[in-house]
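This part shows chain A:
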Amino acid sequence: MANDTLPHWLIHHASIQPKRVALRHKHLGIWHEQSWKSLRSEIGQLVDILDKLGFGRGDTLVLLTHPRREALLLSLAAQWLGGIAAPLDPSLEDDHVALLLRYLNPVFVFAEGQRQVDQTLANSRQDVNVIYAEDRGLSAYPQTALQHYAELLRITPAASRAPVAEAGQSAFALYRVNGERNVQVEHFHHDELLEEGRHLVFAERLSQHEEALAARVFAASGHLRYLLSPWLTAGFTLNFPENIATRDADRRELGPTLVAGTRETYQRLESLVRERLPVPNSLTGRLVTYALRADGDVFQRFLGYWLVKRPLRDVIGFSRIRVPLLIGPALPVDSLQFFKTLGIHIRTWDKVANWRTLSTTTSRQLPSVHDTDVEADNITKAS
Partner candidate 1 sequence: MGATPLLELQRISLSFKGVKAITDISFTVEQGEICALIGPNGAGKSSLLNVINGVYQPDQGLIGFNGQRYQKMQSHQAAVQGIARTFQNIALFKGMSVLDNVLTGRNLKVKSSWIEQAFHIGRALADEIKQRQKAEEIIDFLRINQWRNSIVGTLPYGLQKRVELARALASEPRLLLLDEPMAGMNREEKSEMSAFILDTQREFGTTVVLIEHDIGVVMGLSDHVVVLDYGKKVGDGTPDEVRKSPEVIAAYLGTTH
Partner candidate 2 sequence: MLSIIKKPSALIGALTLGLSLLSGTVQAANEQYFPLQSYRVGPYAAGGTGFFGGFIDYLQYVNLKEGGVNGVKFTWSECETEYVVEKGVECYERLKKGLNGAPAAATNPLSVGIAYATLDRSATDKLPLITINHGRTDSTDGSVFPYVFPLQLNPYSEVSAIINYIGDKSGGLDKLKGKKIVTLFHGSPYGKETNPILELLAKKYGFQVTLIEVPHPGNEQQSQWLNIRRIKPDWVILRGWGVMNPVALKTAQKTGFPADHIIGNIWSNSEEDAAPAGAAAKGFISITTHPSGTNFPVLQDIDKTVLKAGKGNLQDSKRFGTVYYNLGVVNGILNVEAVRVAQAKFGKRPLTGEEVRWGFENIKLDDARLKQLGAYGLVQPLKLSCSDHEGGGAVRFQQWDGKQWKVISDWVQADRKLLRPIIEESSHKYAKEKGITPRDCSKES
Partner candidate 3 sequence: MEFFLEVLTGGLLAGLMYSLVAIGFVLIYKASGVFNFAQGSMVLFSALTFVSLLERGVPFWVSFAVTLLTMIALAWAIERVVLRPLVNRPPITLFMATLGLSYIIEGVAQAMWGAQVHGLELGISDAPLEIGGMLLSQFDLFSAATAGILVLFLSLLFNKTRIGISLRAVADDQLAALAVGIKLQRIWMIVWAVAGFVGLVAGLLWGARLGVQFSLSLVVLKALPVLIIGGFTSIGGAIVGGLIIGASEKLAEVYLGPIIGGGIENWFPYVLALLFLLVRPAGIFGERAIERV
């Protein structure tokens, strides 16, 4: 259908469930919530802002940022105007970022903080428009090119117009630098993404009551790539923890039902738990090993669940988990087994298209669209 685009789905949810919480992020000690309705009105303002800056159909908005709320909204605003969002991973080495920026020579850039702004100004044209989120240390910068996200919102009146995007258009362009230092690009069209999202929603029966938490190790691209479409199709709540250091505590507070993470996320969690479990030969240690044994009788299972498994799931924040997704390379078998004993059945992202993982750690040669290669195959086997 014509308007099978991300912005249209946003409008769809804003109309049928305006009051439900769309986004929640922890900041300054408490969880700030934003409903679909207010999300729609904020994006409406961003659309106006981009429009005033001259952003039009086919233009590209480069996003140099960690996963954050503002990046998500600006991407949707760009797509609203028929443009393309191009998230770059800020944790790449500086020269890669510089190379990509010079290659793209972008007119419109969203830079997260002072460091990203420096990288942008050093490698962009004179009349680049830069929007930044954290104003820390930027007060002394020349104010001409830079626009503060919050400041812009404050001075822009509410506005709303129909989205211009079409289903077949490219929503995201992911630029990468390969081994031989030349840049590849890969486009994702609205309908493809939504199709993939619908597939997941159908496969995992996701409802609007899910609480999704994306692991921080993801680059912004990973977030947008994997969670944006299911979020917009199912209409559940997307949560962002406060920062890297507090993610375990935040996860426990939130108790997500949907988690998308890479092999590293789950292995880090497993090692954290194993390291802190009681020493095996101690009294509590024997109780825990007894409880975690897989082959016990009914009584052992009952005791194991109530005394160890259930509290352990609560401590790592997985009490309410229903859809633990793994993206990218498979988990080793003993890790899978470890989580299985806790009743957490990790499932790999069931791929529609055989796109390789686009997380930071595995930059491989990028094939043209639709063909497969060895590495992709083992994903199918493992699931």
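Please note the rule applied: contacts are C-beta pairs under 8 Å (C-beta built on N, C-alpha and C of every residue); 3 or more make two chains touch, one makes a residue touch a chain; residues count from 1.
A word on the picks: all candidates are chains of the complex that A comes from, given by their letters.
It should be emphasised that the depicted structure is a prediction, and the values quoted were computed from it without experimental measurement.
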Chain A: touching candidate in this complex (1, 2 or 3): 1
Sites on chain A touched by candidate 1 in the complex: 27-29, 136-137, 139-140, 242-243, 245-246, 249
